[in-house]
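Heads up, one of the protein chains got dropped from this complex, but the rest are sitting where they should.
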Amino acid sequence: MAKAELMNYEMALEQFEVVIGLEVHIELNTKTKMFCGCRNEFGNEPNTNVCPVCIALPGALPAVNKTAVESSIKIGLALGCSIAPTGRFARKNYFYPDLAKNFQTSQYDEPIAFEGSLDVETPSGKVHTVLIERAHMEEDAGKLTHIGGSTGRIQGAEYSLVDYNRAGVPLVEIVTKPVFGAGAEAPELAAAYVRSIREIVKALGVSDARMERGNVRCDANVSLRPHGTEKLGTRTETKNVNSLRSIERAVRYEIQRQAHILANGGTITQETRHWHEDRGATSAGRPKSDADDYRYFPEPDLVPVQPSKELIESLRASLPEKPADRRKRLAADWGFSELEFRDVVNADLLDSIEETVAAGAKPQAARKWWMGELARIANESEEGVVPNITPAQVAELAALVEAGKINDRLAREVLGYVLAGEGSPAEIVAARGLEVVSDDGALIAAINDALAAQPDVIDAIREGRMQAAGAVIGAVMKAMKGSADAARVRELLIEMANK
Amino acid sequence: MSEITPDLVRHLAGLARILVTDEEVEHFAQQLSVIAESVATVNKAIDADTPSTSHPIPMFNVFREDVVRPSLTQEQALSGAPDAADGRFKVNAILDEE
Partner (left out) sequence: MSDLIRKTAAELAGLLASGEVSSVEVTKAHLDRSAAVDKAVHSYLYQNPESALASAAEVDRARAAGEKLGPLAGVPIAVKDNLTTTDAPTTSGSKILEGWIPPYDATVVAKLRAAGLPILGKTNLDEFAMGSSTEFSAYGPSRNPWDLERIPGGSGGGSSSVVSSFQAPLAIGSDTGGSIRFPAAVTGTVGTKPTYGAVSRYGLIALASSLDQVGPVARNVLDTAMLQDVIAGHDPFDSTSLPESLGSMTEAAKKLDIKGMRIGVIKQLSGEGFQAGVTARFNESLNLLANAGADIVEVSCPSFEYAIAAYYLILPAEASSNLAKFDSVRYGMRVEPNENATIERVMAATREAGFGPEVKRRIILGTYALSSGSYDKYYGAALKVRTLIQRDFDAAFAKADVLVSPTGPTTAFKFGDKIDDPLAMYLNDIATIPANLAGIPGMSLPNGLAVEDGLPVGIQLLAPAREDARLYQVGAWLEQAHENIWGKRMIDFAPELEVG
């Protein structure tokens, strides 16, 4: 496929105002599916979490999961939405082999929650208020695997296989109103918005919120209009943007692609587009057409949901603090500089650091580990995430350093063994005998050896030139293969010089 | 002229995924025109303020507790399938998308 021509980003923003809209799907972490008692679980054998309801056997009927409704209301409340006095399910009719009934049970004109807002901070520190149009309940589709042709792609496949384990998993779809005025920050705002939604649903405990597993999925609508005009431009809806980085890139790409077309007198086709992370580009899907006549109508097999005031208030009372409030609190508690804190937020490490601190680490130590060594390992890995380490393990590592049991160099070595799955840091230090040597006898012997090669150092220290100590400390470290307690070596040197 | 044209029948059959023959299209267009005209009389009975009834017996808040129930076995799930492979339902290649 020919790569679309793009306009330079700054030029695009000079000519056009960007309007974005975001639809985020949250997979809830209920025990069972939305409309049946099958397990809501990832990674099982295909078609083992299925029943007459979720594979749409003739005669089967849906029954609404109470916990899913409560989770949906919680999400609505956390987004400042009003909760509908009557919410109704509706059928969205379209044929697709991953949709067993060939309609999706969703909500249409009576969503459970509507009219909310969310303050979202972009990396620049600017806070945007994103207006939420609605949050509604629906169900996920099954999973298609395309066989034959090129590597699992739909085109050229010989046939496809359908697994309905995911069919009927509860989803909440959160839809924003058009977002104006983000300007050049629109891509960052899109990503920051999804990050905030993730933080909220995680804090609520209603979703595992793992983007790599598809627990959080985003469709990004982008349209452009010339500055100063009223009428919204034709929008495209980019699907399959399933990481924060992709969201930012996809929105930026669409801005540049659309700007090029419009600036050259073309028109934008209203269509679904697909984001390809590998190519860094979107491609056209089906054009929106008559085929998108979904023929919504009230789901006759389900009765309306009318949450009582008491239920809504008890759910409201159970809400955790808002992400913006939480950030303020953490920033104050941790005492990071503004820049340090923003970097942590942008690296999506608030949770990890908070949990590490909760496990006993000092905030700066936690930050140092997550933003430093662990971030470096993550960047080098293929998926961009650090596997196999818990905040508690990081806290334990920091505690070992803090107590002087290991030094930084040893700690990095221990970390390597933790990631390799050898156990907790303390276990590894014990098992591998990695503890620093702070036994004065061994240290003094090594210092004497080093001094024999550099006899001038003691005099230099006596004269107050402390930097001279470095050479001896280095030599002791080398001789003891890094396990010397550097601070103790320094103290011993000063003692010897002062004798 | 009737609102149910052969083209409309073809379009509706497409939405409903039915591969109608030309002969059927003509036949349905004629029959459905008569029926559509007849059923459209419902508009004479109502006005904008008439409330809708979608459930014959009004009920609210019927929920299922979030408790796992036994699922079908994979074998049972696939037992009626015209074609299956690797524990999954097998279908012909999908047109469209991308």
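So that you can tell them apart, the chains are marked A and B in the order they are listed, and the count of residues begins at 1 in each.
Here is the rule we use: a residue touches a chain if its C-beta (ideal position, glycine included) is under 8 Å from a C-beta of that chain, and two chains touch if they have at least 3 such contacts.
The structure presented is a predicted model; accordingly, all values stated were derived computationally and were not measured.
The chain not displayed here makes contact, within the full complex, with A, B. Of the listed positions A:4, A:63, A:232 or A:460, the one in contact with the omitted chain in the full complex is A:63. As for the chain not pictured, it touches chain B at residues 4, 8-9, 12-21, 24, 28, 31-32, 34-36, 38-46, 50-57, 59, 62, 64, 72, 76-77, 79-83, 89, 91-96. Interface with the hidden chain, as seen from chain A, comprises residues 52, 55-64, 91, 93, 95, 97, 100-103, 160, 162, 293, 295-297, 300-303.
As a convention for this text, only the chains that are shown with their structure count from here on.
Centre-to-centre, using mean CA coordinates, chain A is 38 Å away from chain B. Interface residues of chain B, counted against chain A in their complex, comprise 11, 14-15, 17, 54-55, 59-74, 77-78, 80, 85-94, 96-98. Taken in their complex, chain A has these residues touching chain B: 30-32, 36-39, 45-52, 55, 57, 63-69, 86, 88, 95, 97, 102, 144-146, 148-149, 153-155, 157-164, 274, 283, 285-286, 290-291, 293, 295, 297-298, 300, 302-307.
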